[in-house]
Each structure stands twice: as structure tokens, then as C-alpha cells.
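Certain chains of the assembly are absent from this excerpt, and the rest are unmoved.
In order of appearance the chains are A and B, and numbering begins at 1 in each one.
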Amino acid sequence: MADLSIQVREADDLAVLAPDGFINAHTVRQFESALEDLVKAGKFTILLDCERLNYISSAGLGAIMGLIETVRENRGDILLCSLQENVFAIFDTLGFTQLYRVFANETEARKALAESAE
Amino acid sequence: MKAVPESFRLVIPSQTRYLNLVTGLAKRASLVAGLDDAVAAKVSIAVDEAVTNVIVHAYQGDPAKWVEVELRFVPTALEIHIWHTGQGLREDQVILPDPGEYVKHPRKGGLGLLLMSRFMDEVHFRDVELRHECCMIKYVE
């Protein structure tokens, strides 16, 4: 079963990673590899477009956690947008909305990046 | 009146590929218990975390072991029992990270037990008849 499929789009200095499906302990390696590939390729500003992410458990949070310091040390960041209600609930419950910048959609995220680059 | 059983049990191999089955079931059971969609999603994540811990920590990835899950409808709550025969966790060993501190020093793991305790009303670990049990309770208004 395709529990998870991942789309990666790159434009300008932003890499957009859009997971589709479920991120749990079973699929997390796939998600983690996709993130790691971007970082290895020198893409340090990554937007997680969560529009089609139906589910994330702490395994998925761990994958993001494991890279956040690396990207920030390289003057990049991991941003989030288009979170479904239950996905937002997890980030919010853990207070991670302070750790990550969360946007309503990709446009808003790009706007904020453009402003901070000015 | 006859006693009517209000519970059901699921037995799965200790493999992460079955996680989705368990969480899907936990979600539906939550709805049957009268919890709303948002709460049902939280219960299913708590069950995911608990079962993942059994697979990863208690059985250390041995795919030939079994995990048993029972979902019980009691008048005011949904009770979830998870049993295994691997390495147990004592309730007094559980130390939950402080999210504030965690945010300052991000690391890869250690959020599962925290999510379980945040999303459920009660979380207990105990030994029952030669097996280890994790019991989680969500009250229904």
C-alpha cells in the first residue's frame, strides 16, 4: 500500500517537499531520506507543504527535529504550510508552532521569505 | 439482563506495516464511543505511539512477536489496553520531556510518551499476568 508518496519541487532558493498520505514509524524513513537528500544537495530552506499530509506521528516530528539545527546552521530553515487540523494539533500541542514558522499556504510562506531576505 | 461485551481485540505482528490498521481501528472506535473527529484523531495518534514503542523498544524490532490491543467501551470512557511480552516499562521510570526545553534543544526522539499523555486523559503502565500492559483512557463527555 502506498501509505506515503512524496513530491519535491524546487524553485529559486526554496525547496518544497509535499508529503501525501501518512507519516508514521513505518513510512518515516522515506520522509527522512527525502529531507536528507535536499540537505545533502545544499538546499537548506525547505517548505513542508502539508496540504495532503493526513497524519503524522512523533516519528515524523523526529525526522524534522533531526535536521532543524543543520539547516539553521546553514542559514536555512524548515517552514510548514497548509496543515490539516489534526496535523496542526500535534505541532500546537507540543508548542512547536514556536519552533517552526507555520503558514496558511505556500504563497504566504514565500512572501515571508522574500520579506526576510530584503 | 445478559452482560453484553462492549470491547474488541486486535492481535497484530510486531511490525510497523500494521500500524495503520491499528490507528484506523482506534479512530473508528473513538467515533463509536461518541468522541468527535478531532479527539478521535488524537486517540489514534496516542495508540500509534504506544504500539510503535512496543515494536521498537519492547520487542526491539523482532518481527516475529505479537502485540495485542483491546478497545473497551465503558459508560463514560474509551479504554485502550495494549499488551506485549517484551521488555516492560515501569510507570515510575517514565520521565516526560518539557516541551519548552525540548524546543530549545531539539533531538530526534522522545516525544511519543509526551503525546500519549497530552492526547489521553490517563496513561498507565503495569504488569498483568506475565504480560506488560499499557492502558490509556479517554473520557467521553
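In the analysis below, contacts are C-beta pairs under 8 Å (C-beta built on N, C-alpha and C of every residue); 3 or more make two chains touch, one makes a residue touch a chain.
Everything quoted here is computed from the prediction, not taken from an experiment.
Summed over the entire structure file, the copies of each protein chain kind amount to A x2, B x2.
By our rule, only the chains that are shown with their structure count from here on.
Averaged Cα coordinates give subunit A a centre that lies 26 Å from the centre of subunit B. Within the complex formed with subunit A, the subunit B residues making contact are 16-17, 19-20, 23, 38, 41-42, 45, 48-49, 52, 55-56, 99-100, 102-103, 106-109, 111-112, 114-115, 118-119.
Taken together, the subunit A residues at the contact with subunit B in this complex read 1, 3, 22, 24-26, 55, 57-59, 61-63, 65-66, 68-69, 85-86, 89-90, 93-96, 98-99.
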